[in-house]
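All protein chains but one are shown in place.
Letters A and B name the chains as they come in the text, with residue numbers starting at 1 for each one.
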Amino acid sequence: MYPQVLFQHRKPDRINTFAEYREQGGYSALSDVIAGADPAAVIATIDDAQLLGRGGAGFPAGRKLMTVAQDAPHPRYLICNADEMEPGTFKDRVLLHADPHLLIEGMAIVAYTVRARHGIIFIRPEYENAARILEREIRLAREAGFLGEKIHDSDFSFEIVVHRSGGRYICGEVTALISALEGCRPNPRKAPPYPTDKGLWQQPTVLNNVETLAYVPLIVRHGAQWFRDLALTESAAGTKLFSISGHVNKPGCYEVPLGVPLSEMIENCCGGMRDGRPFKGCLPGGASTGFLSAEHYHIPMDYESLKAVGNRLGTGAVMVFDDTTCMVAATLNLTNFFARESCGWCTPCREGFPYLKDLLYRLENGMADGDWIGQVETLCGHLYKAYCAFAPGGVAPIESLLANFGEEVQAHIDLGGCPMQRQ
Amino acid sequence: MPTLTIDNRPVTVPDGTKVITAAEQLGIMIPRFCYHPALGSVGACRVCAVGFKEGPIKGVEMSCMVDAQEGMVVATDDPDAVDLRKHVIELLMLHHPHDCPVCDEGGHCLLQDMTISGGHGRRRYAGAKRTHLDQDLGPLVQHEMNRCIQCYRCSRFYQQFCGYRDLGVTGIGTRVYFGRSEPGTLESPFSGNLTDICPTGVYTDKPSRFYGRRWDYERAPSVCIHCSLGCSLTVSARYRKAVRHEARFNAQVNGHFICDRGRYAYAYASQPERPRDALIAGRPATLAQAATQMSERLAAIEKGTGPDGIALMGSARSSLETQALLARLHSEKGWRTPCFSADDAATRVVSSALNTLNATNTIALTEIEGADTVLLVGADPIGEAPMLALALRQAQRDGSRIITVDPRPVTLPCAHDHIAVSGDDLATAVAHLIIGALEPSREIALDADQQDRFKTLKQETRDIPAAAELRAIGHALTTAWRPAFVCGTTVPDPDVPPLMGLLQALVQTSCMWSGLFFPLPGANTFGAHCLGGSDALFEPLLAAVEAGQVKALVVVENDLFSEYPDQQRLAAALESLELLVVMDCVPSAITARADIFLPTQTIYEAGGHYLNNEGRLQVATPVIAGGLSIMDTGGGNHPPREFREDIPGGTPRPAWQYVAGLATGETDPPDVKPLLDEALTAGVADGERVSLPSASREWPSIERIGAGPEGDAGGLTLIESAATFGSEPLAAFSTVLAELTPLFGVTVHSETAQRLGWRAGDRIVIPDSAPALEVVVTLDDRAAPGVLLVPRRIGIDRTALRRYMAHLLAE
Partner (left out) sequence: MLRPRGAFFERTIEPLELHVSEALIEKLKNEIAAVEHPRELAVDVMMALQDHHGYLSDAARDQAAELLGMSALEVDELATFYTFIFREPVGRYVIHVCDSLICWMAGEENIVDHLRQQLQIDFGQTTADGLFTLLPVCCIGYCDRAPAILVNRRVHGPLTNSRLDELLQKYRAEAAEKPGSNV
């Protein structure tokens, strides 16, 4: 229905094998690049393709590569972020189970552009199967000469290791991830210095999401223009993997051009709303984005359109709610997540989320008193002054609850509890 | 040098200054919890928020995280910032147990202050409080985790700043916990600083727990006299009892911190065994009786023998006042030159070391933090001068290379290269360093005379196992920008410090900055050196006693038995005296033998001046008038029911008063300042360094670099050296520190152990020792082979130990 790029060779029950991948033209981009491409030209292509980071922040991938200084010291590192702990998100897992060599080739190409010697895939421990697949496929790629010392007799050497996390959401944040890799407590660190300047072991480090890296071989093969044209809207470029879950008939991970309306995705990919019930709202990009209400049912799903309504595309994890969902209870659940996963470094986040969780619990259970809304609003405001991006992310659902579902909140206050549980 | 405006007032600060520090320069204290000048900024607590109105940054930001930049306009009273700070305090109080009434921090608690000044008074959070279990962290530090505000200061201080690894942070989120893996005594000898840096009452001073509030205490600035560094202290006393030492900031010496030896050493002053009354022949007497008898009997002896028949013995732990008056007594009465130490070997090294110092090569402790290479020869900081180890750690964290050359397996709380060299080879080792510095280097130009001397040095210098390594280091020193040279004064022989001086002088020509640092054996060794002269040795004095030439000995604040190894010989000599006068504030083996005993005041009562190891004049202010503590005399009742005009137990007088009385016949305190000025050649201000000679370019004599070790090459040597706890004569009386003092042990290289048939953990009971002495064997291959290393320990039978070791050497 939609052009499939990352999922072109997705199979229902197994990965796209190394042999198949090569037959489909895989590793040709890497071979071409290694044959003598100018790294700057490859970076320029990625930049020209307007590939935005798919890990949540949407930072232009080409621009990140450009920040690695020409004369930066060696060794340099390339890290693939496969932590994927944002609730609702599972696209990286599906991609790794579908076509792991896209990532491996992508990493090798990106490493070539910045002359990184070491590649690390940081993966959450729940993805043990994916980790084993990666280890096996990396070995195959190495045996075939696409990884290792002096690849294709060039002066470029690159190795990839898989690093399993011990499991914590904050480990997905760039600087916390670097702390974790160094065997330190995964607390974030404040830039500057930026990782591309002083990252892992104080060496220049590029970090990208799985999906971001997987697009690179295709962009190098087919060109920037091809990639940009994949999107439906003017400002967007490429396709995107969406993890769609919740009250839809067929939850799953779908590759869709950026700019496809939300309603279309739900109808076309997911077989519509579950039991045909009305769409009440959704989180468009994971737990750290805000709730969209029914009025945005037809919003084009791309970075700019969501920004325009004060929201974010995040990881593209669309969590869909029908009219049976209590938005206060949903927010309470999400806030519980942030309270549990706060790394404990800074005061507003460490103490603020449990506080907010308590307030939401009270609202849901008819114990809200005093200036409930005012208290929540101020707390949320102060969470923007936390140490890292975790806290502003966690505030997004709460603030959007007040903004988009204010009536439901008021009903909880007025009724002294959850109106839905009363029914 | 950006200029910015804070609360409408301009201030210009060096590049890289944080806004929070810039504000301090205007006298504006922005609230802070996690920020600490020594630990830096980490942005964790978020209570230092201020409003940025103009300039490169806009809005509310953390003043500890933002570098001051040109044109910034900062408002600390920005309403949004004030609101954030207020909420941060509220959030930090969510789980606080509100137990200020029983918290020792109450009254000097940053959290209390902030809660009040931030205006947080009403609890809104209705949820449950998270609670923690506390840990027993040993005898020094009390733990009460529920009061924690998660500023991470303790773990940063303990691990990053100090380099110890048994206290830190566990858990995540709201359950983060600061403590150890399991309850147990903290391993760091700097752990007491936790009580100073924790902004709340999580870590409080355990020995003085529940003794008083900050405002109850009499407090006075003082100096630590438990090693030669002379860290700055604030002493707290209450009910006539000194109960707490806190670190007092000193930019030159100790920075913000002190070591645990210094912090917990005060117990000697209030121990029940402290002698508080004068004694004549062991029987109590009034001060007047004892003083009169002392004068009369000394006069009588002097009549018989002439002034030579009376000898004076001072100490390195006495104040300059006491030392100066002893010197004056000598010059006025013609009695023998005072001797200040019974350890002649150390006195020789000290004088050669201090004669090496000059006005340009002497450096202060904190300057070492800025060195890029530090070479330590025959110095074991953790044992001899603990805060030196912290300074080295800061240097190393900054990328400095630390090299230790020592027969002992020197351990430091930071990475360092260690080269094991036997004690006899230290001078030769430095000669190799010098050769290394000169040989391949083009940087250091030598004139013809120096060329000659260098040639001789090269010819004379014997080969030792580490020679090549040492030469390479010597060469590396010429490429350092800021090398510092540290040399101990107990283990090396007297040739080593001047050779270190030569090395420093040579390297000086090729670097930006360099200097010498000599830790000394005692708190006021420098003063003793200035006042006693280098020729006042103990051995001749003892011989004169034995020969009957000296009939009377006045010993001031020195337990000779802990300094002089041959206990029997010393005892016999003292026995032969006609008169032994002892003045001291602690009980000791020699106090018990005194014909006349005069109790002296401690530093808390008398105060005094001290010269630290680099010759810095420092002053301790008296903090109490003296006397037995009300806690003791009242028998638990307060106020005490017995009314009298004097202070019970208040007899002791400053030692210098007794000495002055002997000189002038008066008992009124003389003005010592002119005396000091005279003795120290110029009027030195408190906190300043005494004037030192100007630099000379003379090459020192190099007697020992060619000579092989005494005895055969495979011989054994016994090294007694200072340990952190148990070695310093006053701190050794502290019962809490006694708990931390390890079992008495001997450390040897495994080869040596094999030769002796020892294994790690063996316990050797020393024959005929009283009190019975047991020695535990520890193996450490970083020790030089052949060295038997034991800690200096007050109160052990050193004669038996030496006898036993000599017997080993013989076999």
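In this section, a residue touches a chain if its C-beta (ideal position, glycine included) is under 8 Å from a C-beta of that chain, and two chains touch if they have at least 3 such contacts.
Nothing here was measured: the structure is a model prediction, and the numbers come from that model.
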Given A:Gly106, A:Pro251 or A:Gly394, the one touching the chain that is not displayed: A:Pro251
Chain not shown: contacting residue from B:Ala476, B:Leu692, B:Ala738 or B:Leu808: B:Leu808
Residue in contact with the excluded chain [from A:Asn16, A:Asn81, A:Thr113 or A:Ser243]: A:Ser243
Where the missing chain touches chain B, by residue: 165-172, 177, 180-182, 756-757, 759-768, 804, 807-808, 811
Sites on chain A contacted by the missing partner chain, in the whole complex: 84-90, 93, 124-128, 163-169, 180-186, 201, 243, 245-247, 251-253, 283, 287, 317, 319, 321, 325, 330, 333-334, 336-337, 340-341
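By our rule, only the chains that are shown with their structure count from here on.
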Touch list for chain B against partner chain A, complex: 43-47, 49, 60, 62, 65, 83-84, 87-88, 91-92, 94-95, 124-127, 149-150, 152, 169, 171-176
In the complex, chain A residues that touch chain B: 168, 185, 190, 339-348, 350-352, 354-355, 358, 362, 367, 370, 375, 378-379, 382, 385-387
